[in-house]
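One structure is given below, represented as structure tokens, and several questions about it will come after.
With one protein chain held back, the other chains of the complex are shown just where they sit.
Let's look at chain A:
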């Protein structure tokens, strides 16, 4: 057997998963050797896919999400004639985890796409009016494809991070539109970046017995957690607090998670900025 195998199934706690995790938590450490409030190392790479208008790869520990944004021209929706729109799509292919099977998008993939969309809309990071070329006639549509390569917990954090990194490097070609003739001239050489406001950062927490709160859970922690909580922070403001079921949490835990996610948000923001400036 190779020595550098991650950990054998036996050691991974397949036999008594709950006891395995509890034994660690009782000793004030997590199965991957982290302290309770430590987050995994993150890395970002931008402009890695040249065929897309902008792209990014976001890694949190083993969790990897690739984002590609493709811009297309389309007619605006009737109810919002001066607004462009984005269509985020989170894919959880069978490659990323044994939990997913081939076939139509799972419920979880659909919900993830929806959360990414709500985070984007609630944060107001991109004014949809900036995607308008000609009112009632022509707008940009941004197809944001987020593909999870490795599903090892806190996938939403990676999705939001990847989307923001990709949006920050997005450039759109200049388009001339003649409203009378309907002629469209695209100048692929003249590319302009899209003005953005802020950068929302999502942080996921897992909760265990006695209101133990740990940020950035791995997949095994996430699946055994008694509750999960996601906070989206943008600068001094919040733009999303999501918790679906699980054990009830008190206000103190909520406050603690708020302060933790603020620290993390600052870290992620700096990381994305460094990644962009270094390329």
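The rule is simple: a contact is a pair of C-beta atoms (placed from the backbone, for glycine too) under 8 Å apart; a residue touches a chain by one contact, two chains touch by 3 or more; residues count from 1.
Heads up, the rule we're going with is that contacts and distances are computed from a predicted model.
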| query | What does the UniProt entry say the missing chain is called, choosing from "Vacuolar protein-sorting-associated protein 25", "Exosome complex component RRP46", "NEDD8-activating enzyme E1 catalytic subunit" or "non-specific serine/threonine protein kinase"? | reply | "Exosome complex component RRP46"
| Sole contact to the chain not displayed, among A:28, A:79, A:107 or A:180 | A:107
| task | Since one chain isn't shown, list which residues of chain A touch it in the complete complex. | result | 107, 110-111, 113-115, 118, 122-124, 227, 234, 236-251, 254-255, 258
